[in-house]
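One chain of protein is taken out of this complex; the other chains stay put.
Here is subunit A:
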Amino acid sequence: MNQGALSPFAQTALPILGAGSLILAWQFLLPLAGVPAYIVPTPTAIAGVFSRNGSLLLSNLWPTAIEAFSGFVLGNLAAVLLAVVFVHSRTLQAAYFPVVLFFNTIPVLALAPVVILIFGLGMLPKIVIAAVICFFPTLINMIRGLESASPSEHELFRVLSATRWEIFWRLRLPRALPMLFASLRIASATAVIGAIVGEWIGSDKGLGALIIQATFNYQSDRLYAAIVLSSLLSIGFFMTVVAAERWSVRYR
């Protein structure tokens, strides 16, 4: 194999060619192989749903996007704040971290019906589920990030008689940002999963509800279109997080 670096043109062209070839195979080879359209519709059939039922898809995209986004913000904000508290108080960390750890072992799917019971059938329970699913990875990463400054960096700030506040803003927080963003990238996808799972259990709108309805009505082209849209939503969140990371973490 040639192990040399690819030219810039090849680096952009090859992924497009790779995805394109698979889509073409899907479009022409799968029907030839006898896979029925109600199990796997062709890409053109799915694209057809986007043009025919565009407003239906869009009206179901918005609730899911709002739930995922709100859950993402709430869950990560709570995780960051709790990490800050834990890092500054060994006592609180010792007392409550094991509880958080136990809470994390409960599968979110098992928790979802309870959340619905408590918060009803509106958007709020979906936001809560999305928030819960984002919370734990960010908490762990943020604690580790805030603790990641080296001993000599802490000594430097002590020689300068820096206050705790200054150490937090000028050392701990900037040090934690790369690890925070690592978990925000993951959370950008899991928040959408949380919102959709919430919609499965009880909702009449949103991409999750659309997926359930389309499945029971054997509208597989509509089902696949909803799946593609969920994926695009995750990608959108992911790209936003990456852009925020580029803007705020300028070193490395």
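The working rule: a residue touches a chain if its C-beta (ideal position, glycine included) is under 8 Å from a C-beta of that chain, and two chains touch if they have at least 3 such contacts; residues count from 1.
What we mean here is this: contacts and distances are computed from a predicted model.
Q: Consult the UniProt record of the chain that does not appear here and report its protein name from "Minimal PKS chain-length factor (CLF/KS beta)", "TAT leader-containing periplasmic protein", "Aliphatic sulfonates import ATP-binding protein SsuB" or "Ubiquinol-cytochrome c reductase iron-sulfur subunit".
A: When "Minimal PKS chain-length factor (CLF/KS beta)", "TAT leader-containing periplasmic protein", "Aliphatic sulfonates import ATP-binding protein SsuB" or "Ubiquinol-cytochrome c reductase iron-sulfur subunit" are compared with UniProt, the left-out chain turns out to be "Aliphatic sulfonates import ATP-binding protein SsuB".
Q: For subunit A, which positions touch the chain that isn't shown here?
A: Residues 150, 152-153, 155-163, 166-167, 170-171, 174, 177, 249-252 of subunit A touch the chain that is not shown.
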